[in-house]
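One protein chain is absent from this view; the other protein chains keep their places.
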Amino acid sequence: MANEISRHILSFVLVLLLLSETVSFDWKKPCKSFVLYQHNIAYDSDNTDNATSATILNPLGLGNFLFGKFVIFDNPVTMDQNYLSKPVARAQGFFFYNKKSYFNIWVACTLVFNSTQHKGTFTIMDANPIMEPTRDLSIVGGTGDFFMTRGIATFKSDLIQGSKYFRLKMDINLYECY
Amino acid sequence: MANEISRHILSFVLVLLLLSETVSFDWKKPCKSFVLYQHNIAYDSDNTDNATSATILNPLGLGNFLFGKFVIFDNPVTMDQNYLSKPVARAQGFFFYNKKSYFNIWVACTLVFNSTQHKGTFTIMDANPIMEPTRDLSIVGGTGDFFMTRGIATFKSDLIQGSKYFRLKMDINLYECY
Partner (left out) sequence: MANEISRHILSFVLVLLLLSETVSFDWKKPCKSFVLYQHNIAYDSDNTDNATSATILNPLGLGNFLFGKFVIFDNPVTMDQNYLSKPVARAQGFFFYNKKSYFNIWVACTLVFNSTQHKGTFTIMDANPIMEPTRDLSIVGGTGDFFMTRGIATFKSDLIQGSKYFRLKMDINLYECY
């Protein structure tokens, strides 16, 4: 009989929890994980057709590591490393260099999805110490398919071709999915 | 007797839950909803008294859609469409244009409330594709009356008068209220 009552009460509690329509999250494993590649082709005043980013302010001469260089971008984001693959999103935002003694950037950007498969955005904002092999950046909010999401984007410089092109591998791990 | 025990235990569990003093949220309907209007009067070097925003960097010539134009603002926010109504808040932040092929902006701004009725802030940050009739932007944090809030701001370009003035309708929906 104890067992019967247990089952009875537990069902009741579980129903109560379900009825509350609230959400709770498991921080030990992400609720959504995927890998994306971001491609940045710097504008050099002669590549309007291909350019995806442009420097709006040049470095000011404090140290030798581009302190003050400020870049705005609208970069294609693909599922694989080929920058000619069909983009699944655009990465829109800005970054700037902010160190006297080595290359270091700070970035804020939104991944904008606008296809039949995915509609919505999520926004990344953090320091991005580009000399480190990988770095974790905060995902602080989202809309649409990514409504209210939060998580971590792990960036890796996948390929760098001088100041013309870089490809960023982005491991996206969302820990709050609604 | 089973009923009696059930009631007894359930009360206990409920008291436990209450004692934990935690909060949980319902993502299906907002905990706070309101509509605000933001008014932006662009500085033209001849309207210091009225201007509420100013371009700090001009477009750099990548495409024909103002790529690189960077604007800082401190815009009045009202409850109705009249920009002469008593402001309930100021919208402080920046936006910039970032597309080669059509008008598109990226924005970060804080709504600052400082009246007897409301004190506090919340901050919006997202892509803002201004050619779309409405767009959802993330609300990523808040202070004071909006302590730790999160949610969605739906922007609609309510009125645009050339490059001089625009009015933004902002549907605010907060899903986390403390």
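All chains are identified by letter, namely A and B, in their written order; residue positions are counted from 1 within each chain.
The criterion applied here is as follows: a contact is a pair of C-beta atoms (placed from the backbone, for glycine too) under 8 Å apart; a residue touches a chain by one contact, two chains touch by 3 or more.
The model shown is predicted, which means the values in this text are computed figures rather than measured ones.
Q: Which of A:42, A:72, A:112 or A:139 touches the chain that is not shown?
A: A:139
Q: Using the touch rule from the top, list residues of subunit A that touch the missing partner.
A: 2, 5-6, 9-10, 13, 24-28, 57, 60, 62-63, 67-68, 70, 96, 98-100, 104, 106, 108, 125-127, 129, 136-141, 150-152, 175
Q: Even though one chain is hidden, which residues of subunit B still touch it in the full complex?
A: Output for subunit B: 1, 4-5, 8-9, 12-13, 20-24, 43, 45, 48, 51, 54, 56-57, 72-74, 92-94, 108, 110, 112, 120-123, 125, 140-144, 147-148, 178.
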